[in-house]
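The block underneath contains the structure these notes are about, expressed in structure tokens.
A protein chain is absent from this complex, but the other protein chains hold their places.
This part shows chain A:
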Amino acid sequence: MTCLNCDITMTKSEEDEEPDVISAHKEAETAIIFASGVEPSVLAGKKASAYIHFANKGSSNFIITSIDGSFRYPQDFSYVIQNFTVISPNKMIDAGYEGSFQYEFQPGELSGGRSFGLVINVNYKDTEENLYRDAVFNQTVQVIEDEEGLDTETFFMYLMLLGMSGLILLGVFHNVSGKSRRGKKRNTPSANATTLNKVQLETGTTNGPVDYNWIPEETLKAINKGTPSPRRSPKKRANKQRSSETE
């Protein structure tokens, strides 16, 4: 008996196109009580139970065909906001007998904190197929917001806050540690590069003087002369040859 059409939609009820055609039978009496008492306490998104009493005081038998419930717009009961699942007991109540019915409905999760017109109809017919309808409950009810349980919205908010604080912490840690490391590097004299035993991060020749111990003598001579390192490209060689021929 779950709510199959929980969408909160504004639809003009079809039943109201033929108003007051179907009414209650004089000899049938209905009464209602809710699981919460005489006054319904309706929680958004939670199942509510209504117990309906049907007394047949007449001389003809009635067949309860269906029981339906709906939320209406409080200012205009012809507007249906939410229809609840219809139950069809198809139960015959003989003349002089009484019957009880349980009607369960589940208001939409977003209906909390507002008031709606709750209408519960009992539809029945007699043995001559005359249809009757009795609005056993027709009142404006306040739907209470369900504050129990874990709210997904707040859960994800806390999750995001946790993630953000973690990220900030990580950023701060990274910044602080990175700065201290860089400071240390500046303090160490780059001349230490000459000592081979010390393991150092190789940064090329850009920052700091060149370790000349490693450079071959010919190259050093070439550098001191101020000429670029001899390139052994065939083009240059050819050029050189040509120039020497012309001389």
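The definition used in the following text is that a contact is a pair of C-beta atoms (placed from the backbone, for glycine too) under 8 Å apart; a residue touches a chain by one contact, two chains touch by 3 or more; residues count from 1.
Assume contacts and distances are computed from a predicted model.
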UniProt name of the unshown chain, from "Family with sequence similarity 126 member A", "Exosome component 6 Mtr3", "Nicolin 1, tubulin polyglutamylase complex subunit" or "Translocon-associated protein subunit beta"?
"Translocon-associated protein subunit beta"
Touching residue (missing chain; options A:84, A:101 or A:132):
A:101
Looking at A:46, A:91 or A:125, which makes contact with the chain not pictured?
A:91
Of the residues in chain A, which ones touch the absent chain?
31, 33, 38, 51-53, 55, 89, 91, 93, 96-102
